[in-house]
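After the structure tokens below, expect a handful of questions from me.
Every protein chain of the complex appears in place save one, which is left out.
This part shows chain A:
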């Protein structure tokens, strides 16, 4: 969502910037769009659920409380991946800052 906002902010939506594309590109893109849609829809329609009735057990399984317990449970939880996700975000943030720094500072 943030990326969408950034994109709309960063792009200069001028018509003259949009270069004319060749017809082959358009045809290829539309053809691949239709083919991928066909394949995905065929696969999903083939594997539609056999059981039509959908029973609700009444058990709470998607509130924040339950999700937090599943995420940070001591035995079967995702504690270590959670920590590694934070490390990954930190490393990517540092990498983004390093990559977008000025060139002169890197060469010093």
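To be clear about the criterion, a residue touches a chain if its C-beta (ideal position, glycine included) is under 8 Å from a C-beta of that chain, and two chains touch if they have at least 3 such contacts; residues count from 1.
One rule holds in what follows: contacts and distances are computed from a predicted model.
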Chain left out of the displayed complex - its UniProt protein name, from "NADH-quinone oxidoreductase subunit K", "Branched-chain amino acid ABC transporter permease", "Transport protein DltB" or "(2Fe-2S)-binding protein": "NADH-quinone oxidoreductase subunit K"
Hidden partner chain, residues of chain A it touches: 3-4, 6-7, 10-11, 19, 21, 25-26, 28-30, 32-33, 36-37, 40-41, 44, 48-49, 54, 56-57, 59, 61-62, 66-67, 70-71, 78, 81, 85, 88-89, 91-93, 95-100, 103
